[in-house]
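One protein chain omitted, others in place.
Entry: chain A
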Amino acid sequence: MPGTVQSIERAAAILRMLAGGTGRLGLGEIARSLDLAKGTTHGILRTLQGVGFVEQDRVSGRYQLGAALLHLGTSYLDINELRSRSINWADPLAARSGEAVRIGTVLEGRVLVVHHVFRPDDTFQTLDIGTLLPLHATALGKVLLAYRSAGPVGELERFTRRTVVSPRELAAALDEVRAAGWAAEIEELTPGQAAIAAPIRGYGGLVVGAIGVSGLVERICDTRYRPHPRLVGYVRDAARAVSRDLGAARH
């Protein structure tokens, strides 16, 4: 049996301390109580903050438990449940948009396709449920990254000359996604292909997945190379309908 991981044990101890304490705790207090070096303690706290388990008060600089930890037990959504609950909304989205629909969640740093509706033109198409796609080069993935359903990506692989490969550019793109409430991908994974996606929210508004349409760039985008507002509207409506069914609060 492999040995235990010391830093995880220490992180657990910190979380227990924060959970048991009466309010916020400072870095020094935590380090002293656990008999750890301040540098080590700070590293662990920063990591816990990154995944949302710990929050730092802006004014005092003291630490407390994060909101993500409170949602830990309730935000989990079975992927087959997600498909089952969204199937009635994914079908009309395909019918209205005339494009293929996919729903994705995060699996090990990639987008896992959990549902796929064919483009309704009766041409031969293959179901790609279970396929893994890159987060940074797909509309579904950008939505999942923007709402922190996925952790930060490592190296940004280039697929086309339009793929966003600089971390700074990606961060800016994700800011735009959050501001707009939807994401686009235009020839960033495959030349000639484009996609639009919007977040699916579960209990408490937590983003549990993304739904979107994809197809030929000349059908998805207008003459200015921007996604058709009509399609964006359909995708966002479908995302909201699924979220409502999943019990998300109004956003």
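Note that contacts are C-beta pairs under 8 Å (C-beta built on N, C-alpha and C of every residue); 3 or more make two chains touch, one makes a residue touch a chain; residues count from 1.
Keep in mind that, in the parts below, contacts and distances are computed from a predicted model.
Q: Which protein name, taken from UniProt, belongs to the chain you can't see among "Glycerol kinase", "Sugar ABC transporter permease", "Inactive transglutaminase family protein" or "cysteine desulfurase"?
A: UniProt lists the chain left out of the view as "Glycerol kinase".
Q: Any idea which of A:Pro92, A:Gly181 or A:Gly233 touches the chain not displayed?
A: A:Pro92
Q: Looking at A:Glu29, A:Glu81, A:Glu187 or A:Asp237, which makes contact with the chain not pictured?
A: A:Glu81
Q: With the missing chain put back, one of A:Ser7, A:Gln125 or A:Ser166 would touch it. Which one?
A: Of the listed residues, the one touching the omitted chain is A:Gln125.
Q: For the chain that got dropped from the picture, name the residues of chain A it touches.
A: On the chain A side, contact with the omitted chain comes from 78-81, 83-85, 87-88, 91-92, 94-96, 116-118, 120-122, 125-127, 129.
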